[in-house]
Structures are given as C-alpha cells and as structure tokens.
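After the structure tokens below, expect a handful of questions from me.
What you see is the complex with one protein chain gone and the rest in place.
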Amino acid sequence: MSSTSLTSGRAWRPTLPRRHVPVLATLVLLLVMYGIGVSQYRAFSNVQVVFNVFIDNGFLLVVAVGMTFVILTGGIDLSVGSVVAMTAMVSAAMLRDGLPAGLVLVVALLIGPTLGFLMGCAIHFFEIQPFIVTLAGMFFARGMCTFISGGSIPITDGFWTAMSQERIGNPAGNFVSISVLIAFAVVLVAAYVLAYTRFGRNVYAIGGNPQSALLMGLPVGRTRIAVYTVSGLCSAIGGILLSFYTLSGAPLIAVGMELDVIAAVVIGGTVLTGGSGYVFGTVLGVLVLGVIQTLITFDGTLNSWWTKIVIGGLLFAFILLQRLIGIRFK
Amino acid sequence: MTDSRPVLTMTGISKSFPGVRALHDVDFRLFPGEVHALMGENGAGKSTLIKVLTGVYGIDEGTITLAGDQVAFSGPMQAAAAGVSTVYQEINLCTNLSVAENIFIGREPRRLGAVRWGEVRRRARALLARLDLDLDVAAPLGSYSLAVQQMVAIARAIDVRAQVLILDEPTSSLDAGEVAQLFRIMRQLRDEGIAILFVTHFLDQVYAVADRITVLRNGALVGEYLTEELPQFSLVEKMIGKELDALERLDEQPKRAVAAQSGGAPLVEVAELGRKGAVAPFSLRIHAGEVVGLAGLLGSGRTEVARLLFGADRADHGQVAVDGGRASLRTPVQAIDRGVGFCSENRRAEGIVPELSVRENMILAMQAARGWLRPIPRRRQDELVDRYVKALSIRPANPDLPVRNLSGGNQQKVLLARWLITEPRLLILDEPTRGIDIGAKTEIQKLVVQLSDGGMAVLFISAELEEVLRLSHRVAVMRDRTMVAQLDNDDSLDADRVMQTIASGTNREEVTR
Partner (left out) sequence: MNDTAARLRAVTGHRLFWPALVLVLMLVANTVYRPGFLAVEVKDGHLYGTPIDILRLSAPLILVALGMTLVIATGGIDLSVGSLCAISGAIACLYISKAPDQNSLSTVFTALALALGVALVLGMWNGVLVAVIGIQPIIATLILMVAGRGVAQLVTEGQIITINSGPYRAIGLGHFLTLPLAILIALAAALLVAAFTRRTALGLIVESVGGNAEASRLAGIRSGRIIFLVYVVSAACAAVAGFMMTANVSSADGNAAGLWVELDAILAVVIGGTSLAGGRFSLSGTILGALIIQTLTTTVYAMNISPQTSLLFKAVVVIAVCLIQAPAFRARFARRRSGPTPGPAAPQREKEQVPA
C-alpha cells in the first residue's frame, strides 16, 4: 500500500464480488442442483416441487431468519430446536385442554421470546458465552416438552386444521400452504428491519466490532438482548408453523434442528464471526437444504443420512470459503 | 491562529485513583483554530486528562469550561454531543459497514423509522468533500487503508459540529505519506476554526503541525509553550524532567568500560533487519558479555526491535547471524533454539500465565524447549526453582502459589527466572524494571551486571536513561521507528548527549560500528 493514491486507491479493488462470493456461490449451487434435478427426473420440473420445498421447510426458514440475527452479532443460539418443540407442545397441550385458539396463539408466541430475552440478559449482564447459555436454554426447553407430556399430543382444533389444510394455489393446481405465506412475511419483515432500521444496523455494527460499536455510542447491550429475543420469537413462530404442519406436539420433534438452521445460515453466506450476511442468503441456504432433501427423495437409492453428510460437507466448504476470502476486513 | 478567548479551559484539575495521583492541579487551555500538542512520557497523565475531559472519569477537583459554560460530561457520547469529539489511536469504526454508514450510524437521518440511505450517502459525500476526500461512500470501510479509515473517523467526529477535536495518537500506524495527508486535513480543520488537541509520541510531527505545546510530567503541568519558542531539545528535557547537568551528576556509578570483547567475533550480528510499519531496517552487533542499551521515547520502536530479534514478529527485511552462521529467527521457537530469551514489557498479556504456579511459570520455557515428552524431573525443578527464588529473592517464597497472586515486581522476577533457567546467550529485557518498586529494581539491575560479567549478552530496553547508561556498554538510540545512532558508553557519553540524539536524530556516528 503505497501512500501515493491515498484517497482514490483502495487496499484492494474487487470489493463487491468478494463480499458477495458466498451468496453467489450458494445461488450457483442451488441452480446447479435444480438443473441436475430437472435433467435427471421429469417430475422435478413441476413447479409444485419448488412449492413443496417451501411447504416442507417453511418453519425451518422462519427459525433460520431468527438465527441470522444472532449470528450477525457474532453469537449463536443452540436453543432454537427445543424452543420450536416446546412451542408446539405447549400449543397442543393447551388446545387439548380446550383453550380458545386465539389465546393459545398469544401464549405460545410469548414463551419463546421470553426465554430468548432471559438468555440474552444472561449473556449480556453476566458475560457468559452465548454457546453455553443457549445450551442451557436448549436443555430447559426440551425438558419442558417432556414435562408437559411424555408422548405426542394430537391437535384437533378447528383453526389449526384449517390452517393446515388451506391451500392457496393457481388454477393449474399448484399451491402453497398458509405457513409459506407466513414464512415469506417473516422474511420480508426481517430483511426490512436489518436493512432500514437502526436496530438492524446496530446488529451489523456489533457483529463487525463490538468495542467500536460501544464507543460509537450504539446500544450494544440492548441490541444483543434483542437479537436473542428475536430468535426466540422466530423459533416460537416456527413452532406454530410446525404444529400446523404436523397437527401435533411431540416432545422429541425437531431434535438437532439447530444444526440444520446454523448450516442453512452459514451456507446462505452469513459469516459465523458476525457482521456480514443477508436474510436473502438465508433463504437460499434453506432452499439448498430443501433441494438436497428433494433430490435424495427423488433418487430413491440414496438414503436420508446422505442429507446429513452432504450438509456437513457443504458446511465445511462454506466455512473454508469464508476463511479463504478472509471476509472480516480486519 | 486566532488569539481570541480559549474555547476550552481546564483549571486546577486533580484526579486520584486509589494509591495513585494521576493528575494534580493541571491547567489546560485550547484556542479555536489551533493545533495544540499534549506531550509527556508514559504515565505523565495525558490520557487521564483526555478521559477527564470527555467524561470517562469524573474529576476530583477543578473545573472545565467549554465556550464559556462550565461542563461536566457523563461520557464520550455526551461530550461529542456538546462538541468535544475524540478520535482514538485504535480506529473505533466497523470495517464491515460502508464508509457512509460508519460516519452516520447511531444518528442516521430517518423517515418514519426507516433509514434514508440516499440522504446518508449524500451527506457523507458532502462531509468527505469538505475534507477533500474522494471515496466511494457505499464501499465497506475495510476496503480502504488505515489512513483513510482514520480520516473517516475524523469525519464522523466533526460531523457533530465539533468545536474541539481530540486526536489521541492518530498517527501511530500510518506511514509518512499517510501522515502528511492527515496533517493536511488537520490544518484545514484548524483554519476552519476547530480547536484540535493532538497527542503523539513523534517529535517531528509535533513540530510539523502543532502551534502550541503543553507538557505534563508525573501528573503535573510543566508548562505551556508556543512551538516556535520551544526547541526540540528543551521539549525532551521538559518531558523527561531532569535538568541535564543534574542528571549527569546523579549518575555516579563508574562507567561500564567498553567491552573488551567487542574486538572479537560478535555473538549476534543483525544486518538491515526490519518490518514495514514496525521498525525501519537496522543493523546491530552484540558480543558475548556485552550489555547493549536501547534508548528512545515511547513508541520510538524499541519494543519492535526486540520482537524482531526474538522472532515474535516476522521480519520482512534483512537477516541475522548467530556465531557467524546465518540464522533464521522467524519464530520464538527458532530464537530460543539459538539461545535467545525475551522478557516482554507486557508482563500480563505476554509474560505470565496467571493461573499457573510460580514453579510452572519458571520452568515453562525450559520445558517447552525439551518438548512435552521429556518432563523436567521434580527434583531438578525444585533445585532450579529454589535457586532462582533465592537468587532473585522472590516473595512470597512459595513456588506453588499462583503467579497472579504475586506483586508486579515479583512477577517480573519470575519471568526473568524463566529465561535464566534456559541459560540463554542473549537475553532481551524489555522494560524489566517498569512499574516495580525500587528495591526490586536495584536487584534486577545488579543481576544484569552479574549476567554480563558471566558472559551473557543482554539487550536492555528502558525508558529511563540513567538505567540504560548505568548498565550498558553501548547504547543504541531509537527515534521515530529508526535506529539513529549507536554510541559507545565511554566517558564522553552522558544523558545529555543521548537526549540530544533522541531529540535531533542526528549525531549519527558510525551506525553499524
């Protein structure tokens, strides 16, 4: 770096591509996989296949959006899978006891954010690693599930079944579920919040450099607590969507989901050390996971465990990619 | 320079911390449209004064007046809102965000809660244009050099209609061209009427840009001077704080004769070793049994020289020979293999392992050299540890105490023992006597003499000239990251001459000897 071109020259030029390489890589990967699917299986070209990916993964998408907030600040939330399960369990149990659907929704949607808020407080005020706090949250939520019931509770409530069976489609017979629309709404709201509100920008600033953020007068503590609350809220919404999807609450559902969610966020180009990434990338990440599952289902000879191996491989590839790019501009 | 009324007046400021009086009855004033350098050695109270001003610390006594009103800020944010902005040495911005966002985050123009990005960028461009900077404001800050980042930090600072701009060592990581650019902007802001408080360790820079200088020493005001009326030599004298003649008299110890060994082959021969951004290439020969002192002000590159020699940082220039054979000292492991030891000045972060015991801290380097498969037998450990606990009179003399429970001086002795146990041929001591009590200090000084008499070569780094002169056979002088001279410590050498060399950078006699 010579001193000659101080103002016009940069340390390095290709800023835009470099920052977006992981997202672009994900997009290319997605297109290639879809291309493979279409070329191999005739049925794959049906639009409904794409819609089904969304229907099957709507709740995953919502949870991943929440996780994106957390990872953008450089944190991690291991409790999401358990919170999803707990929300579904609580809803199912309350509906079984004959409480009105509206009240159940409100209560179910309050539990997740409350737990998230408490975890955020522990992380901020007591400076305990997010990893261990959310681990405890995971234990707690999972324990609550079995505390409520050791077995699966079916949901027969009218509102729930209506939400589950409602199909919004075009005359050609392709359709999506309500859950997909809710998931899209969550994505849009999250994208707006991250791009256009002070809270969203503070999330990026904290992920970039928490000390600087503090010295620039940004509300670091409040923001940090808020992202875990947001993640809790998204997990709660995800839990509701999951209960729409399965029409039950089961204590051992969504075990290990946190890993899928983290993988989706990372594959979507969000840097694990924080400060860089987009909700749109997370959507792509979830789609990649969904298409892998669909491909493996279509193949028939491959088994479901290949999904995990492929996800692990992709996770490795993208972490390595992030490392090679050295995306933290430090 | 407008000689109107000062925009900022600090009167009779005192600030104590438990056991330490950081500031005592300090006056300071700052006029609009001037660059005012705040000078002083380490611990003189510069940073305390700035922190008191910006409200990081409360004040015990005294008043601060800003533009006629008495103020007491609750913190840097409030200070900035009132027009007193600070830019720190470490650039406190987020490199992952865009240039424009770094300037405005936390106070972005919004409509209905939504950030107006167009407006943010427009304003950022306008602000940067005022500083004569042409940047892509949408690009991430991290894609620009440190110098540009520093200027963006200044842009952020002055956007809040700053009356007072505090630049706390802004130049320490910039190269010459970047410094020039920064100075251009400082002058421009000065001409616009902003009062700039400038803290730096580089003497040249003070004379290049400052209109006025205030010198602090040991928490007290030495004086306020116009730059043109204060020669560099007097500035150094005032910072270090002793009349030169008195200092000479104080040094009553007999001179260490110039090493007889220096005629022989050197133990370590350094040729044009350097690292960009750390220290300019330097050459140095150190003989067995010789103590080479390294003198210079803080930030002059003393520590950087030591780190390069030890392989703690990688040199990108030059080479080193040990015993006449070329040696690669690119990592500490390699340096230790060649018989080099290094006591860092940063005892806490780079020296002790706080939870480990005194014993474990002492044997660490020797154990590392042996490898983990060959533990040092317990009896040998006891022998070594006992010997050095006694020899260095480490208190409390309980080798199983965690080292974090010891005082600073005793921790320092433990670190010394760690290296002495490895029986190095060259021992690099970076500020081994700083922050420890006078008794321990004398003991360490005596030890250095003993070691060199025993044939060990020592590179001795200290901010205290008397100490360097008392112990060294030869003194290498650092200034602004360059080794400007190497002086034999014979009868003709005194603190006076060393200081002149530090101040002027001349007296460049036979740099490579």
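Chains here go by letter, A and B, matching the order in which they are written, and residues are numbered from 1 within each.
Heads up, the rule we're going with is that a residue touches a chain if its C-beta (ideal position, glycine included) is under 8 Å from a C-beta of that chain, and two chains touch if they have at least 3 such contacts.
If you're wondering where the values come from, they're calculated on a predicted model, not measured in any experiment.
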- Query: Residues on subunit A that touch the omitted chain in the whole complex?
  - Reply: 76, 122, 125-129, 131-133, 135-140, 142-147, 150, 251-252, 255-256, 259, 262-263, 272-273, 303-313, 315-316, 319-320, 323
- On subunit B, what residues meet the omitted chain? 17-20, 42-43, 310, 312, 332-333, 336, 342, 344-356, 360, 363-365, 367-376, 407-408, 418, 434-435
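One rule holds in what follows: only the chains that are shown with their structure count from here on.
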- Item | Chain centre separation in whole Å, for subunit B relative to subunit A (CA means) | 46
- Query: Can you list the subunit B residues touching subunit A in their complex?
  - Reply: 76-77, 80, 88, 91-97, 101, 105-106, 108, 110, 113-115, 117, 132-135, 139-145, 147-148, 156, 175-178, 180-181
- Complex contacts: residues of subunit A adjacent to subunit B: 1-4, 6-12, 15, 19, 192, 195-198, 201-202, 204-205, 207-209, 211-213, 215-218, 275-276, 328-330
